[in-house]
Structure formats: C-alpha cells, structure tokens
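Every protein chain of the complex appears in place save one, which is left out.
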Amino acid sequence: MDQPSTLQLAGGLISGKYVAPGGEALTRRTNQIKALLSSRRLPEKGWDERSIRMLIDDLAAMDANNFLGQVGLGEREGRLACPLVINRHYGFAHGIGRSGSLTADQPKAAGSSLVCRLANLLVLDALVTAGLKSTTSALLLPMATGLALQQVFLALRDIRGPEAEYVVWPRVDQKTCFKCITSAGLKPLVVNLQCGSRHNRAGQDNHDDDDDNDELRVTPAGIEAAIERAGGASRVLCVFTTTSCFAPRAPDPVDKIARLCGTLGVPHVINNAYGVQSRQLCRAIDRSWTVGRVDAVVQSTDKNFMVPVGGAIVCSGGKGYVGQVDVVHKVSERFPGRASGSNHLDILMTLLWMGKQGWIERLEKREKMMGYLTQKLTLCAERLGERILKTPSNPISLGMTLASLVRPEEGEGGRDKGRRRGGDPVTMLGSMLFRRNVSGTRVVGRGGTINLGAECVFENYGAHIDERGIPYLTAAAALGLEEEEVDVFVERLEKTFRKLTRFERPAVPDS
Amino acid sequence: MDQPSTLQLAGGLISGKYVAPGGEALTRRTNQIKALLSSRRLPEKGWDERSIRMLIDDLAAMDANNFLGQVGLGEREGRLACPLVINRHYGFAHGIGRSGSLTADQPKAAGSSLVCRLANLLVLDALVTAGLKSTTSALLLPMATGLALQQVFLALRDIRGPEAEYVVWPRVDQKTCFKCITSAGLKPLVVNLQCGSRHNRAGQDNHDDDDDNDELRVTPAGIEAAIERAGGASRVLCVFTTTSCFAPRAPDPVDKIARLCGTLGVPHVINNAYGVQSRQLCRAIDRSWTVGRVDAVVQSTDKNFMVPVGGAIVCSGGKGYVGQVDVVHKVSERFPGRASGSNHLDILMTLLWMGKQGWIERLEKREKMMGYLTQKLTLCAERLGERILKTPSNPISLGMTLASLVRPEEGEGGRDKGRRRGGDPVTMLGSMLFRRNVSGTRVVGRGGTINLGAECVFENYGAHIDERGIPYLTAAAALGLEEEEVDVFVERLEKTFRKLTRFERPAVPDS
Amino acid sequence: MDQPSTLQLAGGLISGKYVAPGGEALTRRTNQIKALLSSRRLPEKGWDERSIRMLIDDLAAMDANNFLGQVGLGEREGRLACPLVINRHYGFAHGIGRSGSLTADQPKAAGSSLVCRLANLLVLDALVTAGLKSTTSALLLPMATGLALQQVFLALRDIRGPEAEYVVWPRVDQKTCFKCITSAGLKPLVVNLQCGSRHNRAGQDNHDDDDDNDELRVTPAGIEAAIERAGGASRVLCVFTTTSCFAPRAPDPVDKIARLCGTLGVPHVINNAYGVQSRQLCRAIDRSWTVGRVDAVVQSTDKNFMVPVGGAIVCSGGKGYVGQVDVVHKVSERFPGRASGSNHLDILMTLLWMGKQGWIERLEKREKMMGYLTQKLTLCAERLGERILKTPSNPISLGMTLASLVRPEEGEGGRDKGRRRGGDPVTMLGSMLFRRNVSGTRVVGRGGTINLGAECVFENYGAHIDERGIPYLTAAAALGLEEEEVDVFVERLEKTFRKLTRFERPAVPDS
Partner (left out) sequence: MDQPSTLQLAGGLISGKYVAPGGEALTRRTNQIKALLSSRRLPEKGWDERSIRMLIDDLAAMDANNFLGQVGLGEREGRLACPLVINRHYGFAHGIGRSGSLTADQPKAAGSSLVCRLANLLVLDALVTAGLKSTTSALLLPMATGLALQQVFLALRDIRGPEAEYVVWPRVDQKTCFKCITSAGLKPLVVNLQCGSRHNRAGQDNHDDDDDNDELRVTPAGIEAAIERAGGASRVLCVFTTTSCFAPRAPDPVDKIARLCGTLGVPHVINNAYGVQSRQLCRAIDRSWTVGRVDAVVQSTDKNFMVPVGGAIVCSGGKGYVGQVDVVHKVSERFPGRASGSNHLDILMTLLWMGKQGWIERLEKREKMMGYLTQKLTLCAERLGERILKTPSNPISLGMTLASLVRPEEGEGGRDKGRRRGGDPVTMLGSMLFRRNVSGTRVVGRGGTINLGAECVFENYGAHIDERGIPYLTAAAALGLEEEEVDVFVERLEKTFRKLTRFERPAVPDS
C-alpha cells in the first residue's frame, strides 16, 4: 500500500496528511525487505513479527498455487485441503528444490524459491557470525543431522568409489552417529577413546594440574592406526569426528585430525551437531579448514537455531583441500527431487526475528550460562559430597559424580543384586528428575553390552568407553538456557539426590 | 514486494524469469486494493483470505502504535500487552472516532481511520444492493441495535426539545425494544395490535381469502390515535415502528405510517433489526423514504451481515423530509469520544469476503430458504394435526400451532394444574428442542403479566397482544440457514412433538 | 485429553509411561482453569498463551453456534461468514448480555456468559490490587469512557428525576468530557480552575515552597458556588470530577468534593479515565468512598489495561452513601439489549496473561518511569533554558515550558502575525515531533475560543483556563512506557527544539 498511487487514493478517503506518516511507516518496512534482498545477510537488528509476516505473506503470494485465477492441470499443483494446514504454511505448498538440485529455483514457485535461497544465505551469515568465519558454502537440508550425514557419506562414496567402504570413527555412544554410517551401506571402524588420569576416582581431590582430568579423548595416532587397520587411505571413505558431545567425552581434536587427513589424503567429515553455539568449537573447526582437510561439517538446526527438529546444515570452508570436490555442492546436486520447505521457513523467520544482534546476544548468553551452571553445580556437588568431572575442553556439557548413590555390594555383585528396595538409585535419579520436570540430564551408570550390527559390539554402552567408571550425571548449557532454570534444576537435583541417599544410608540426617 | 526495484533485487537471488509471474500475481492483489479505494464499493467478486489479510495488515501498519521506532509519550499510545490480543486485532489499538465525531479521522491512526471509512462505505453499498436503494447515508455504530436506537432517540431529543417526551410505539414483545426508549429517559406510548380473523383458531381449515389470516397488525389509525393521546405532535419525540419480528406479528406498514408522520410533522424511526435480509422489508422502507417521513432506520450487523453481535447501522435515505436534520449525521457528531473499531473490522472483512456477488447470493438463498422452510413445516404440521399460522406479510418468521399439546383441563384451570407429570408440554417443547440441538425456535404459550416500568404493564407477554390464543412455535429463515438444517429441524421437531403427545395422549400410536 | 479414559487409550498407541507425564502436564493446565473458576481472582502468576487459548477455546465451544450438529431456526444464530472473523473471535458470536441486563447469562451462550462474568471478576480484582481497595462492584462496559459516562448520567437521571438537569463540572479541555454531558441531554455547569502562583512565569526560578506551583486546580468552594448557581442540590444531577489529566491541570480533590457531595446530597461521578495506573489517584478515590459520596467512578480499559480502545469500567465502592441506589447495577440493568463481547475477551486474556504479579510489576514500573521521565526531562529543560512546570499533584503528566519558542512580537500581536516563515514554532514543534516518530506529546500555545454548544464558550481552549500563559509541552508516563522510549524522546525533543530555535534565533549556536 505504500505505492504513491495507492496512498493518494487513501488520501481521498481520509485526510491525506494523516495518510502520509502511515505511508512512510510502510515504506520503512518495505525498505527492510529491500535491504535484506540486497545485503543477503542477517539484518543488524531483529525484525518484529509484523515485518516478518509481511515478507512471508508476499513471498507466499508469489507461488502459482496462490495466484488469483490460477488453474492447474498438472499432477502437483500445490492444492491444500485443510485450512489449518494452509494457515500454518502461509499457503506455501511446493516445497523446495527440483529434479536438478535441492537449491534449484522452481518456475511455479518463486516465493518458495526465495525462501530457500534467503534461508541458505542467512544461515551462512549466521555460521560466520558464530565463529565459523571461513565458511564458504552452507546448505540447509530439510532433514535432521543423522540423515544429513548419511547423504554426505553417499556423496563421498560417489567421489571415492566402492573400495572406500570404511568410516573411521572415534566412538560416541549415540546410536544415530553409528546408524548414519551403516544406513549408507558403509562400515564403521571404531576408534576407542583414552581416559584422563582422574577418570574413575570418586569424591573430591586436590590434584589440579592440566593433564590430570576426567576427559575421554581420541588421539590422532589412534586415527592413524585405524586407517592402517582399514587397509590404508584408499579403503577409507572418511574420518568422521565429533565436536559437541556429552561430558566426560571431549570434543575430538579436529584440527590435528584435519592435518592428518590432509597428509594422508583421507576425507574428513565433522559431526558438529550442536557445536555452532560454542565459540570454542567453532574456532577449532575454523582452524581445521586452514591447517588440514575437512570435507564437510554437519550441524543440526534445532539445537543451534532454536527451531523444531528437522533440519541440518552441511557446510564447508577455508581454501579447501587441493583438488577437492565441494561435497556441499555435491549433496545438493545429487539430491533426488523436491523436499519440504517448512524447515527453511522456520529458519528464515527465526533468523530475521533474532537479527545479527539477537544471534550474538544468545550466543554470548550461552557462554555465560555455561559458567553459571558450572559454578552452581560445583557448589551443589560439594554439598552432596560429590565432585564435578574435570572436563575443561567440553564447552557445553559437564558431569557430576554420583558416587554416594552406588551401593556398597554393587562394587562386586553388579546390577541384579541392586534391585532390592525399588531399583538402582543411580538409574532412579534420572527418572525421578524427569518426573520433577527436569529434562535433558543423563545418568550414566553401568552400561550394558550392545551389538549395533556391522560387527560392532560396545561394552558399557552410554559411557563412550568399555572401562567402567564411577556413575555420573551430565547436564548441558545449551542455547536458550535461563539462569532461573539452572537455579531450579540445582534445587530439584539436590532434593532428589538427598531423598535417594536418605533411603540408602539411613544414618545420614537429611533436611 | 511488487515494486520494480524489489522484484529486481529478488531477481538477483533467483531466476528473474520466475520472479516476474510472482510479481504480476502480487500486482493483481494490490490492484484489488486500489480498486477498492477508488470505487469505494463492494468488490464484484469476493476477496480471498490472502488479499483481505494483505489489506488489513497494511492498514494496521499505518497506525502509529505499529510504527517501527515509535516512542509514545501520551496517555493513550495503543500499547497492547497480550500477544493473543495483538494478533486477534492485527495490532489495531486506537479504535475509531475522535472527540469531534465518531467518523472523524485520527491523526495517529490512519489505518484505523481507513478501516472505519471503508466499512461505512461498503455497508452503504451493501444496503443499497439489498434493496434500500435510496439510502443516502449510513453510519456503522459499534453497539448493538438497542443502544443504537437509544442514541438515535437522544439525538432526536436534541432536535425536538424536552417537550417531546413520548415515543409512540406499536407493541413488540422484546424487552430491548422497550428499554431503548426508557433508557433514553423517554416515555413509551404503546399502540396495541389488531389480530386477523383466523387468530386463535386451531387445526387446519380451508378459509383462504386474503383478509382472513393470523397476523397481528398495527394500523395508521392506531398510531394517529396514540399521537393524540400523547397531546399532539409536539409531545411526540417520534413514532417508532418495527419491520422484522416474530410471526404472527406482521411488520408495521412503515410506508403508510411514514406518510402519516410526514403529514403530522412527527419524526419516524424504524427498527429494521434483521430486515436488511428481506427484499420485501427493504422495498417497504425504500418506498417510505419517497412517500413520507423516516428520520432513521436502525439495523443490526450481526443479524444481517453474519458478524458477531456488537454493531448496528443507522441509515437514512430518500430526498429526506423538508427541513429535516440528518439524524445519522447528528448521531455521529454528538457521539462522546472514541469507540471500538473491532466491529468495523469484522464488517469490512466480511463484506470483502462476500463481495457483491456473494452478498446477493446469500440474500437470494435466504428468500429461497424461507420458501423451503414454509413448505417443509407445512407438511410437518399436517402430519401432526397442526397448521401453519397464516402470516403472509412476515417474510422471515413463521409459526406453527401447538394445539395438540394443550391439556384439556387447561382450557379452564390454567397453568398450575398443568404441572402434573413433568410440566406443561408446550413450554417443555422449547427446552426439549434446545437439548436436541435446535436453537432459535420460540414457543409461545400462555404468557404472564409483566410490568416493565414507565407505567407499562403487558398482559400475555411474549405474544405481542393481551388476548390469549392458541400456543404456537415460531421458526425463522435467517441469513445463512441451510437446507440440511431445515430437514434436521423438522425431523427433530416431529420426533419431540410426538414424544410429548404420546405421554399426553396414550391412545395415539407413535412410531 | 487428561481424562483417565482418554490417557489410557493414548497409552494403547504409544508407551503408557511416556503418556503419563504428558497427562500430568495437561492436568496442571486444567487445574489452572479450575483455580480461576473457583478463586474468581487474578491468578498469582500470569498464564502462558497456551493455557489462555485452552480456556478460551473451551469456552467458545460451549456456545450453541459452535455445537456440533446444531441447527438454528432463530433470527440470531451466531452464524459467521468470514473465516478471518471466526478465527479472530475464536468463534464467539453472541456477544454479552440479554434484554434483562448487560450481565445477564445467555441460554444459548454459556461460553460468552462465562467470558463476561470472568472478565468482570478479574477487573474487580485488578482494581482492588491497583489501590481501589474498597471497590465493591465493577462493571465492564463495551464502550469507551465517553459513552460509559453518558450511560452513567442517564442512569442518574432516572434516579434524580428531570429537575436535576445540571452537571457541575470543573473544566477539563477535552471535548469528550463535555460531550458525554450534553449528549445525555444535560447541561454542563462549568467550574473554572484556579492557577498556582508560578503559573505563567517563564524560565527557571528558585522558589520552592509548596503553594508556589503551576497547577490549575478546582476548590471545593468553587463546586459549592456552582451548585448554588444551579439553583441548589435538587437541580444538580451530579458533580462530575476528573482525576487523570494533562499537566499543569491538577487532579480534582475528589475526597474533599466527596465530603461536600455527601453533605449536600448531590451525587458525585468521577472521571478516572487513565487513573487506575496511578497509586496516588487510586488512593484518593479509595479515601473518597470512606469520607463522602461517590456514586460512580469511570475508567478506560485501553489506557489502564493495555487493550484496544473500546471498553470502560464503572465501579463503586466503600460502604456507599446511605440510601444510595447502586449506579453500577443500575447501568447494567437499564442497558437496552446485547453488546459486543470482544472487549471482555481482550480484558480476560490480558489479565490472565499478566496475572497479579505482572499487573503489579507494570504498575510499579510506571511509577518508576514517571520519576525517570521527570528527571530526564528536567535535565533537558535545563539544557534548553526552559523549566519543568511544577505540578506535584499530577502523577502521570508533566509539562515543560517552551518560552524560547515564543516570537518577541507575539507577546502583543498574537497568532496571525506569527505565520511568517513557515508557521508558529510552538505549534510546529508538535507536528515535527510526530513526524520524527514521537507521539502523545501535546503542545499548548495560544488556544482559540470555542463554542461547544449548551451555552458554553471556552477561551484559550486546550489550556483548561481562560488566562493565557507561557506555551508548554506535555508528556506523560503511561503504563507500558519503556526507559528506552524516554531516552529517545528526550533526544528527539532536544534536537527538534534546537532546530526550531536556530531558525528563530540565528545568534544562538547549535550543535
């Protein structure tokens, strides 16, 4: 309505001098849209809902299924039946992509194509802002991290040929990380982790030198040995490292491994699932691009950008490995057909809503909250006679020992005996916390043995390492965590913990 | 987004040749808006939700409380607290009107002012389309019919002076019609109705000449007598007639009374509550404007335009009475302050949604449904041994006798005795129907005596007449009634009726 | 879905142990609803959008027009045509009230009736919380303050009889305040204000004793004199005082006037338009209920509760005047017919959203912001060589002199001469601020003479007093004002002011 001719008509209905400021206000909003289309970056300041809706509504009106007077004689005309579905998608129906590529424009759907393009551009800017400074290409995929990794592996398979059937993979005890390898028809070659010297020691102690910690780590030497085990570089599809993970596992030293991969000519894929939110992890990846080989970095959108589950970003950066095919581009090109545009819409809306400032503020707040959580949980551990696992290189997750919950006889007798009086207190803690409205903590006690197929059997599954240690509870400071949540968590944890120990150790007085 | 510069920027992100049709599609929508602002009439074809939202969102963005970067230092800055409230009002907060007049433009709220203006313009066009062809001014008031009538009476009071304290009013048994007079501080002078010769006769009969019917009517002579009773024209604020009403009451002969009022110099206000939907009632009012005096016609928006309760339209038309003050204008000018804009928004959206064609279709369908209801109910009455009241001049409501539900002894003994076995079947019928999901029917049995104040006592209240007749049930064919509803109604009515008579008359076999 | 039988069925589809916490979460929400229905007060903590929608959706489903399988044979069946209208009203269509009373329950609309009742109950609690502690009854009216006052006057007219045709009214220069009297057919009897000793003195000065200020005030003696002028108490419908108003007008001393009204037996109506947000004004009214006579207090909902324009609250409190008719009840009872329920819905949603805590926080923040605004504006005035008007008893609005903008020759020549070089700088300031996105400030220069009818002519209209003083600008700290807004305002004001003085007084250097 801010076109001069329209405003003039409006000025014929009500006083023109009142219309003018309204027209200017509209123009300020359409200028936001222009600035977005022209800068192709995150707006400095987040948009309000009104401006976002104005953009999205206009884009939706540019898809053929929303044209006035359109008739459709094809097999896919974007007809939607249910009004609730129409509303929640703003009338978007055509998804994104085309047979040629996942990022190809759609002739019938200029609006959807623009949503796709803008979402990709803003995601790129957001990654750079978060610390992945040398990112050169980023592809938003409408699938969660696991399937995105599978697609990356399939793309690498095209490049590396059928010989390269092994994925060298430092152990992480999350099934998805394993299944994304096997579901691509590949063979995982597990690299075991080394534990720090303090691992498995209960209670507080005063050793405090740097090497003396609880971390579970992989070494470049371990990777190299695995490549040899596989039969050499030509048999390895890629090394598949992990950054973000649960304490006491440490992020893999991606830069050192990148250097190794560069030297050996082995592709390197990084699972950075929820690592965009950590400055430290971003810095490590950014460094890896410079010093060695990284073919693709994959991250989740829900965990890093506060949108619903269902999206992932594959990105690459730096100058790239000499002679390297761009895996990001490859993934897009070989994608078979169209895909949902719903995740792109979520990301676009969310990044416009945050703006660059809001994005940075959230990232900085998370770093601050990690400190706050550590501090509060340390005090709590002290009060409970436990200690915080020393995991200095994990910037998101931390662990607290649960030594007091271990039953004396279990040191020998194991699980079954423990089922006296209502179950093992360690495992009970997790479910009790959940029933007290605390979600996301993980209790790691004595994990079982699990066979995940592909000749891979894991002992003590859940702990990332075969060797059994002291049970512990993990908690993470993820994007969006609030101070108040930490306070409430620590309070509920302490209360629940004491309740469990009271029953276990009747001698200890409890408030 | 359909500005060339914006489309060009979009064409830099995706293929320009795909952007072009999208831009054209947007232009078709902005052209709808231009056409509306320029024609100031109902669009020929109804708009889809998308175009309506596009208009409303743009208008809302033109109110100062929605400006980007606005700061507000006044006492009324349109700040809204609850997101649900913001959303449901599209961010509109300033209402309509100003201290000067209810239709005055607001400097801070160009968008709200345009909503107000457009709603008034479309309402005017809709009235003309419905048959009030000579309407010259129409004012949408954000208050229901009763309060709107009160405001009309107060405006007339300004014009007529304190002497004119009587409102001459043919009886209608709806309290609101009475209270709008007394709440303005005026005195109702009730004119009793005459009943047709068939009134009060149960069962079917074959008399069929025109005069022989069940209608309750007022005569111009009755009005004239009342004016005399009041002490002459100078003591009468106005004659207050009614068009739409429940059968067997007939619409007042507004044209004849208009002629009388013109002759006597007495103002004339018509309560056309839900009469816009009837071609016949519109025609009668339109004729009245030509042949006599009508100062204001008041109608409800919810009943005529399928919006929520809360609005009314005051209109006037024809060449107007010589020397007459425009009451419509007067009502707007004397309105003290601002008012809600929510009703205007509803009306604007609804009329854009219907368009002229949709509005005409709905009106025509209603006429058809009146025929369908009459036909179906007539057959039903025959099956039940009852008859339809003969009320040829009531175009919306009709009545069916309930003679079989009257208990023999009640002919004499009255109500109280009837309370044997679960209450009076006549009154039970109404509530039974409601519990069977039939709303809107009214059962008129033996009404009580009621004192509504202002020295007015009504016998047999609910029946519009003191004399007791045969009980009956009314049903109306109002805008939006569906054929399926009539079918279901008749089925439920028959079933319920038979259930009641089965208990009453055990001899009669029932299916 | 939190009914055991439903949860059990859900537990047949997915794991029952996952269903359980979900069911409990639902129960926590339904318990919020129960607590509301049972306590009939503001919830301590505000509800989230989800709980509010859950309540409102359930209530809407309880209206007959939303029943599954309902058929409607009446003239008003709540049929809505446009989906956008349905959605924004949650399907509510029946409005509130009935012919009997504005607060009467509707048989066809239990949901709407509950919205009406709950809104009234929460409003009452909110008033008490705000400081109107002795409020005994409060009626939410779906009309803005002006029309609500008119209805109060009409109700009083019933009680007082036609003799009592005068409304004794300390001057406030807002047309609505005047029109609500005349539009009820009554005669305003204007009481002129007294100005403080500092009034009209430009620049800063150091007098600081209490009596020495810029306030415009009415005295009880002035009221008493007016009642005499009217011909005594019997000729006076009521005294009509004002609390919230623009500086330098002071709130009327409602407690002293209440005492006078009690003594003289004259009704007393208080226009507390946007006074609920001020602790001080609430306290004064609350005291008035104890010490004297107040028949009704009227306040706006948009200004006090952050909802769109369109509602007002009439309340009364204390033990009440002996023999007094409850005007609040009277207004409801005499209301002719139904009314929109949209304002009630807004209020209900907003008060649930705020909760008691949120309401109190907002009120306290406003008090704080009044201090902040005063402080910032005082510093600004100093920098500009102006001063803040000394108006200690006005808790919401304050004024800053604009002495430097007065052209030398205007001291004598007046307005017309001033129109050289682009208009009077004083009046230009207001529009320039508006174009710079500052709304709500009022510039009061040399007001004209205005005849508002009813034999009332006002000199210097806009300034509340005939005598011309130094021009000034008012600004208010109303509910919802943010610190950032004050900062931006002061910055824009200073810049604009300097721009104007630079042109006027070229000698003064400007940054």
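Order of writing sets the labels: A, B and C. Residues in every chain begin at 1.
In the analysis below, a contact is a pair of C-beta atoms (placed from the backbone, for glycine too) under 8 Å apart; a residue touches a chain by one contact, two chains touch by 3 or more.
These figures come from a predicted structure and were not determined experimentally.
Colleague: For the chain left off this view, which of A:Y274, A:W289, A:F458 or A:Y472 is in contact with it?
Modeller: Answering carefully, the residue with contact to the hidden chain is A:Y274.
Colleague: Sort through A:E224, A:D302 or A:E386 and give me the one touching the missing partner chain.
Modeller: A:D302
Colleague: Can you list, in ascending order, the chain C residues touching the missing chain?
Modeller: Chain C touches the chain not shown through residues 1-3, 5-6, 9-10, 12-15, 18-19, 21-23, 25-26, 28-30, 32-34, 37-38, 40, 48, 50-51, 53-55, 57-64, 66-69, 91, 105-107, 109-111, 113-114, 117-118, 121.
Colleague: For chain B, enumerate the residues touching the unshown chain of the complex.
Modeller: 21, 83, 434-435
Colleague: To test your reading of the contact rule: which positions on chain A touch the chain that is missing from view?
Modeller: These residues of chain A touch the chain that is not shown: 49, 52-53, 56, 64, 67, 69-85, 87-89, 92-95, 99-100, 107-108, 142-147, 149-150, 154, 157-158, 162, 174-176, 179-180, 182-185, 244, 246, 273-274, 300, 302-303, 305-311, 334-343, 346, 349-350, 353-354, 362, 373, 396-397, 434, 437-442, 475-476, 478-481, 485-486, 488-489, 492.
Please note the rule applied: only the chains that are shown with their structure count from here on.
Colleague: Could you name the chain whose CA centroid falls nearest to the centroid of all protein CA atoms?
Modeller: Taking the mean of C-alpha atoms per chain, the most central one is C.
Colleague: Report the chain whose mean Cα position is at the greatest distance from that of chain B.
Modeller: The most remote chain is A.
Colleague: Take the average of all CA coordinates in chain A, do the same for chain B, and state the distance between these two points in whole angstrom.
Modeller: 59
Colleague: Taking the mean of the C-alpha atoms as each chain's centre, how many Å separate chain A from chain C?
Modeller: Comparing mean C-alpha positions, chain C is 49 Å from chain A.
Colleague: Which integer distance in Å separates the CA centroid of chain B from that of chain C?
Modeller: The answer is 32 Å.
Colleague: Could you pull out the residues of chain B that touch at least 2 other chains?
Modeller: Where chain B meets two or more other chains at a single residue, that happens at 53, 64, 67, 69, 107.
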